[in-house]
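A single protein chain has been omitted; all remaining protein chains appear in their positions.
Up next, subunit A:
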Amino acid sequence: MSFLQLLWYAVIGLLFIIFLVLDGADFGAGMATKLLAFRPNESNLILRTISPHWDGNEVFLVTAAGGMFASLPLWYASLFSGFYLLLFLALVSLIFRGVSFEFNNVAETPFGKNAWMWINCISSATTTFFFGMLFTDMIQPLPIDKNGNVFVSLSNVINPLSILGGIALTAFCLYQGLHYISLHTDGMIRYKAARLNINLYWLAYPVEFLFVIALFFQTNFFVNHLVATIVFLVLIVASTISGQFMTFSDKEIKAYLSSTLSIAFLVMLIFTGLFPNVLIAKNPANSLLIKNVSSSPYTLKVMTIVLCILLPILLIYFAWSYSVQWKRFTLKDIAKNGSQY
């Protein structure tokens, strides 16, 4: 395995982390529009905090997929064609969610607005659930033929680990979203979000416990990477505890950072556990290895140069767009403008 191959494997992982950390908050806030808020204005308030950013955050997903295609194309081809229907469901969720922001804004009747708000809430939850399933499906030994084609059966898609994975990612994104709300609003909603989060964190521990058991039985993580797996699992639990404790002690930023770390450690667990494979076959000879699925050294070099130039620039204006619009929104802001704009 060359350095650039390893680098791009790490870059893909990093892009997924950024996507799930930033857009994860949007998904969580989307879920909270109906879970936390009971009046239309409260839902609008929550949606207002993420409206300017969700689209940019979702580009990290597009970049992760595009980057996979460019640097590890055989992984892209096998994974996406293999988990065809699961990915399709995730895409449909993202489509509903994507238009719900704009359609909620232009809808005029209370019924229309409420319907799009519900669509935003539900599709946010299903998106994270399906992606959680995908991430935990792809780490299990799969029926792969010698050409790298993945022929999944129903049990490869729906199994205890993948359901727990779906729940875990949805829960982590919900925590992240509630922390985000606490950081971006003021008034009742800020404290209601924290309160709900403290209670919801209790769900994390049984899920994490069952997740470890399923991980042990359904993957080779404990065989191939015993130390790293245990370290990341411990870190995930530790950051969840920290998230709950920090919320409890009103440290909003630290709580947000803790749940950010939970998500990051989860992705790292998956990416280190898979290494040096990208997909593990039931017949070990057919496993897809990073060194075999990558683009040519020339393409990797081109993409590395492009990434080194563009990533810093875009991170600068990306951060600027957050900082220039940062504000604690209150119900007053929403009432004044009526709609979002």
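Throughout what follows, a residue touches a chain if its C-beta (ideal position, glycine included) is under 8 Å from a C-beta of that chain, and two chains touch if they have at least 3 such contacts; residues count from 1.
Convention: contacts and distances are computed from a predicted model.
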The complex's invisible chain, by UniProt name, from "TRAP transporter small permease protein", "Protocatechuate 3,4-dioxygenase subunit alpha", "Cytochrome ubiquinol oxidase subunit I" or "Chemotaxis protein CheA": "Cytochrome ubiquinol oxidase subunit I"
Hidden partner chain, touching residue among A:2, A:81 or A:283: A:81
Selected residue (touches chain absent from view) among A:14, A:32, A:45 or A:70: A:70
Interface residues of subunit A (partner: the chain not displayed): 51-53, 55-56, 58-59, 62-63, 65-71, 73-74, 76-82, 84-85, 87-88, 91-92, 94-95, 98-99, 101-103, 106-108, 147-151, 295-296, 298-299, 302-303, 306-307, 310-311, 314, 317-318, 321, 324-325, 340-341
